[in-house]
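Note that this complex is displayed minus one protein chain, with the remaining chains in position.
First chain written, first letter: the chains are A, B and C, and each begins at residue 1.
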Amino acid sequence: MTDLSIQIAGHKYANPVWLASGTCAYGRELADYFPLSSLGAIVTKTITLEPRLGHPSPRVFETPSGMLNAIGLQNDGIRDFISNKIKFLGQHRADLIVNIAGKSISEYCQLCEQLTGISDIISAIELNMSCPNVSNGLEFSKNAELAEQLVKMARKSTHLPLIAKLSPNVSNIVEIAQAVEQGGADAISMINTLVGMAVDIETFKPRLSNVTGGLSGPAIKPVALAMVYRTYQQIKIPIIGIGGIMNYKDAIEFMLCGAQAVQVGTANFVNPMASIEILNGMQNWLQEKGYDSPSEIVGKVEA
Amino acid sequence: MTDLSIQIAGHKYANPVWLASGTCAYGRELADYFPLSSLGAIVTKTITLEPRLGHPSPRVFETPSGMLNAIGLQNDGIRDFISNKIKFLGQHRADLIVNIAGKSISEYCQLCEQLTGISDIISAIELNMSCPNVSNGLEFSKNAELAEQLVKMARKSTHLPLIAKLSPNVSNIVEIAQAVEQGGADAISMINTLVGMAVDIETFKPRLSNVTGGLSGPAIKPVALAMVYRTYQQIKIPIIGIGGIMNYKDAIEFMLCGAQAVQVGTANFVNPMASIEILNGMQNWLQEKGYDSPSEIVGKVEA
Amino acid sequence: MPAVYQLPIVSNIEVRGGAYLLTLEAPEIAHSCAPGNFIQIKINFPGNGLWRRPFSILDTDRNNIRVLYKTLGRGTAALAEFKAGGVLNIIGPLGNCFSNPDNDTTVLLIGGGIGIPPLYYLTKRLTESGFPRQSIHFFNGASDYDSLTYLEETSELGINVYAVTEDGSMGIKGVVTDGARQFLSGVDNSIDPPKKRIFACGPAQMLKAVSKLAAQFNVKGEIAMEALMPCGFGICMGCVIKVADPCSSCHYSFKRVCQDGPIFNASDIIWD
Partner (left out) sequence: MPAVYQLPIVSNIEVRGGAYLLTLEAPEIAHSCAPGNFIQIKINFPGNGLWRRPFSILDTDRNNIRVLYKTLGRGTAALAEFKAGGVLNIIGPLGNCFSNPDNDTTVLLIGGGIGIPPLYYLTKRLTESGFPRQSIHFFNGASDYDSLTYLEETSELGINVYAVTEDGSMGIKGVVTDGARQFLSGVDNSIDPPKKRIFACGPAQMLKAVSKLAAQFNVKGEIAMEALMPCGFGICMGCVIKVADPCSSCHYSFKRVCQDGPIFNASDIIWD
């Protein structure tokens, strides 16, 4: 059997199929459907310093082959996470990556410090630099200098591996990727959602209370692939591919474009078993093609 | 009956339903399906100074609710257009907008000058500043200064109304929109395609010979709507909305977000009568709701 | 515990009021459902719908679960095309359920439109478990006689059924809460409010009116909420409603309709 394990920033993940932030909450609900430990990793919903209520409904809307969301980073804050949520994840032996967002660099650093205190059960921190649904949420991943600075300071706040999660809503994603690499990120995850909108023509009201939201799902897969592909050519740190992955074939496409691992997002909503099915499909495919490790196909698109 | 005519840059268009560049060639084929004169305008496939062969096949690929294309601006050049193609369009009384692209500002200017010579049968020039499928094609719409400069120079080369067609592949589309407004553009059309990619996991080859291409169709509609909405708040010149418009409801959504007119693109491929059906649907809808003119709903989203 | 199932379609037929009755063979879950629970159905339909569609459970027997639905848009229209012998992929049972009223309470069920299914299910369970039928009052509202959902079937349970139609073409004229208000105003004042219970399901506007009614008459109300549901099992945070929350600094928080509901105490919901 092909050994699916991969190494990212010194940590060995059981396999390259992970759950994307904000699409698996804190694992509790999905644990009803499969053992969380069977996946490579689970990335928590973004956690902030203080609790956040999030936006009022409507927060979501279905679009052609995709969906819009503007949850507004609803979460109970880092203290609640550490004291209440993390226990369950530990008990279920989930390989845990904690996704965080701050309103300022200092908030990111505080979050990193607090997580360092429980670093024995966390394998990495994912810096959400790119949430389109909170004001200024996009700033960090639109400005290369800010991005670099953010990672640099976070780097000083923790020894935990840092994954910088990038926004696709930029003119030149490679520039941002290089900046976070420069800043000391151990890996890059991409992409977060594209800014989008929809309007109810009967009421003239936007479909989301927050007016705009983030577009995810199969609709954005081609955009994500192009960005992973272009970034892979220009950086050395590993890339975790995200965007519209619904089945194992999509995951393989991302790996061919340069992703070492993938995160499954919107697909979880439609099928709570999606990630497990992707994992099994990938395992079989690699096996049949005679690969010993998933890394053998990373970046192997013949362009 | 609601009068659908609209005024853009001093020109009166019969209605706000236009055909998008590159999705209706030069009108000849669609004229088999409906009278070209029934639409507000038809925007030609991009014309360049010299003939261009375009990219080899495969040039297109179907994606979830969308498609990728990398045609590579295949066209027979401006001379051929003026001497051969324009006659047919004139005979069929199409309200004609010519879309042009140059490799340099000077090429754009030369194209503008040549078109000025036949300005009696052209109602506007659309500057394709945003074709993702030719090298440097995106530069003009990614850099605000360049964008402004380009429009400024084009402005000096012709008295014809200028429509600047913007790319969505930017960090801040409002900035670019303001720059072209500053440069003297009479209107803005948005959006062109999003850069995307797909890979055949059996052959490891990209689905397009050009590796990346432009994503169009319903998949990108939410992105286009958000960009039109945000731009509308910040500029004074009219916006022509483009992106995934398949039916009249989509068109109304764009108008509510701030588009004075819309261009129908990918939908033409699936249904050559799409634009006519959109026109009729819009007419009925406006009529039923009691509007006297399409402009009454422009920008009226209650956000 | 909810799970993903491939369920054979036993039947899928049109019934009164333009509704469809879908029967699915589901021995694995039929025994574990409770009134208020729902399932998420994956409807493959032409076009581009990504999400499943949520439907309340209407009732169950040893082998089957049933769903009663109206064709509202693309998904439900496509669902109506499915035939016996086909298979549907579902997740369920999902969500919480109505609480059980004590046997000495007077129960008011208030349902509008497609809000009937969970109330029907609750009524059936109550009558089966020996709850006195004469103490159950079911208000079934619709715009007109033809749109009344599952009226006869509810009557067959031997309870008090009141049709309420906006055009007066049957029963009480008005909206369904008018019927309930008349009843509450009329019932013997010797019955303590704690001995009355309201259960309601229907469009948001109706539920808002029910909540007011419950507050006005000081009766405990439980209402089944609706929302757009990308997942249906609590992972997306997309389906929330505003609920009073003493623990939160601003005294409210957003709760998931799918996981924390769909049944909420009427008095907890903050209507904007």
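The rule we apply is simple: a contact is a pair of C-beta atoms (placed from the backbone, for glycine too) under 8 Å apart; a residue touches a chain by one contact, two chains touch by 3 or more.
Predicted, not measured: the structure shown is a model, and the values here were computed from it.
*Asks:* Pick out which of B:T2, B:N15, B:T48 or B:N69 touches the chain that's been left out of the picture.
*Replies:* B:N69
*Asks:* Which parts of chain B are in contact with the chain that was left out?
*Replies:* Looking at chain B, the ones touching the missing chain are residues 22-25, 28-30, 32-33, 45, 51, 53-54, 56-67, 69, 71, 74, 217-218, 266, 268-273.
*Asks:* On chain C, what residues meet the omitted chain?
*Replies:* Those residues of chain C that touch the unshown chain are 44-48.
The criterion applied here is as follows: only the chains that are shown with their structure count from here on.
*Asks:* Quick one: which chains contact chain B and chain C both?
*Replies:* The common neighbours are A.
*Asks:* Taking the mean of the CA coordinates per chain, how far is chain B from chain C in Å?
*Replies:* 48
*Asks:* Counting in whole Å, what is the centre-to-centre distance of chain A and chain B, each centre being its mean C-alpha position?
*Replies:* Using C-alpha averages as centres, the distance is 34 Å.
*Asks:* Which parts of chain C, given as residue numbers and ranges, touch two or more other chains?
*Replies:* Expected reply: 48.
*Asks:* On chain A, where are the residues touching two or more other chains?
*Replies:* As it turns out, chain A has residues touching two or more other chains at 63-66, 217-218.
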